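A protein chain is absent from this complex, but the other protein chains hold their places.
Then we have subunit A:
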Amino acid sequence: MSFRSLIQEMRDEFGSISRHSLRSRSHRSGRALRVAAVGPAEALQQSCWAQLPPELLREVLARVEESEGWWPSRRDVVACAGVCRSWRGITKEIVRVPEVSGKLTFPISLKQPGPRDGTLKCFIRRNRTSQTYYLYLGLTEALADDGKFLLAARKCRKPTCTDYLISLDMGDMSKGSNTYLGKLRSNFLGTKFTIYDAHPPYDGAVVSKSRSARVIGLNQVSPRVPAGNYPVSHISYELNVLGARGPRRMNCIMDSIPASAVEEGGKAPTQTEFPLCGLDSFPSISFFRSKSARIDSVASQLSTQKEDKLVLKNKSPRWHEQLQCWCLNFRGRVTVASVKNFQLVASDENGPTNQEQDKPVNETRLLGKSWKT
């Protein structure tokens, strides 16, 4: 389109003299209103593609989603969600939670329930010198592929306990970072652990706050407001009567998941978006003990769930008479025999096994069928 015709078109649009000259291309006819709203400078950058009818855009994005099933090419789907508002909205609608699709797409997938049939195979790489741990999603059947990075954790020793700060960014594992997700706190002996989520674990509560918070949110420029501490899981890890050489006992109470979640047709709470600390700051319970109705709603939700929290236990190994050792079937996922290998199952023995995948939230040390040291 020549410069002259552009000017002509703009004149037409702003002056409302006529909608379009006969020369102008047909598909641009829907553009007039939008252009007037955004102003000439930006309008010039917009092309016909910005006006692609949503139903067609959906078709296209569905094909991107469909064809890019696995990492690393799955990042194309995330890229599409970062183009503009309409692209993001449609992509978010198309991408289904891992419980249904078995795929991880956005980082929030890590806080959503995992697939019910089948597992997501993950592994942890440990760096002893920097005291860091990296959780990867295995991309092939092989035990040692590169994997897709999922979570990073850094060990922080304190006088009475040890914290493992968990982050989405392998380069930034500080508590003030906006990629900070939560932490695993161990007692001095390493026998009791608590997992804290930086964000309140209930989606409903998260959504309800945003409208009122946004007014002040605009002034709170810094996204580095320290996040809260919401305990989501308690783990006890004990030696048994046989001492360090015998199988250990592990007991996880998942505060934020009702026991019914693992039953047929049960539902685990599913978040759809990370709450943003700075812009959207949701005061954590520990910071503000205010009478805010919003906080009360979180608290009451937490307490109502208390009666039937999901409890996971490690599967007890059998004593193998011939081999004279404790045995547990890891289906080929374990290469080194160790008392530290474990499988978690719902405490109700009727439930399906390997429930540790049910909600891969922050359980750095639990995720994956086995954990090798």
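Note that a residue touches a chain if its C-beta (ideal position, glycine included) is under 8 Å from a C-beta of that chain, and two chains touch if they have at least 3 such contacts; residues count from 1.
Convention: contacts and distances are computed from a predicted model.
Q: Which of "Exosome complex component RRP45", "Ribosomal RNA-processing protein 42", "F-box protein skp2a, variant 3" or "SKP1-like protein" is the UniProt protein name of the chain not shown?
A: Hidden chain identified via UniProt as "SKP1-like protein".
Q: Given the full complex, what residues of subunit A touch the hidden partner chain?
A: Touching the missing chain: residues 25-27, 29, 38, 42, 45-50, 52-53, 55-56, 59-61, 63-64, 67-68, 73, 75-76, 78-85, 87-88, 106-107, 134, 136, 146-150, 168-172, 178-179, 214, 217, 223, 273-274, 276, 278-280.
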